[in-house]
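Read the structure below first, then the notes.
All protein chains of the complex are present and in place, except for one that has been dropped.
On to chain A.
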Amino acid sequence: MESFDFIEMKVPAKAEYVGVVRLSTSGIANRMGFSYEEIEDLKVAISEAMSNATTHAYDEKDGGEVTVGFGLYPDRLEVMVADRGGSFDLNKIKADIGPYQNNQSIEDLREGGFGLFLIEALMDKVEIKNDYGVIVLMTKYLRENEVDINDDQISTTQ
């Protein structure tokens, strides 16, 4: 069994706590030695999962809470975001995600349509389970300056 440190947080399923989890993510990733760029990617990805979880749980009557688990491994960070809301149609959501295409009409753009797409673009591995509530499990590897050919990152260096 691989040894790792585990950190768990439970926050109310409210939008104001998304930022709290984001700050914690930043601290943990910094502690592990992720680069500035990678930390920013993690902050966005985990916030997206948190936003989904809070919106999702908010629809339910009982205010609810979101559980966030951080698995700190020597070579990677695994983050789990789980809510106890009802399940959703995962296949439908997966079919809907993707970047804006030039032939799309602006009227067809959905305001909330980019969350899952960004999680997949910014993390190395993403698994979503919705048997009971929704669990998003995201992994980002520590790279130590190596460049991955399949890297999703887009350089904005000018």
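In this section, contacts are C-beta pairs under 8 Å (C-beta built on N, C-alpha and C of every residue); 3 or more make two chains touch, one makes a residue touch a chain; residues count from 1.
Throughout what follows, contacts and distances are computed from a predicted model.
Student: With one chain of the assembly withheld, which option in "Anti-sigma factor antagonist", "Molecular chaperone DnaK", "LPXTG-motif cell wall anchor domain-containing protein" or "ABC transporter ATP-binding protein" matches that chain's UniProt protein name?
Tutor: So the chain that does not appear here would be "Anti-sigma factor antagonist", according to UniProt.
Student: Out of A:V18, A:M32 or A:V79, which is the one that touches the chain we can't see?
Tutor: A:V18
Student: Check the options A:M9, A:V44 or A:L142 and report the residue that touches the missing chain.
Tutor: Reading the full complex, the residue touching the unseen chain is A:V44.
Student: By the contact definition given up top, give the residues of chain A that touch the hidden chain.
Tutor: 15-16, 18-20, 22-23, 40, 43-44, 47-48, 50-51, 54-55, 99-102, 106-107, 109-115, 117-118, 121-122, 152, 154, 156, 158
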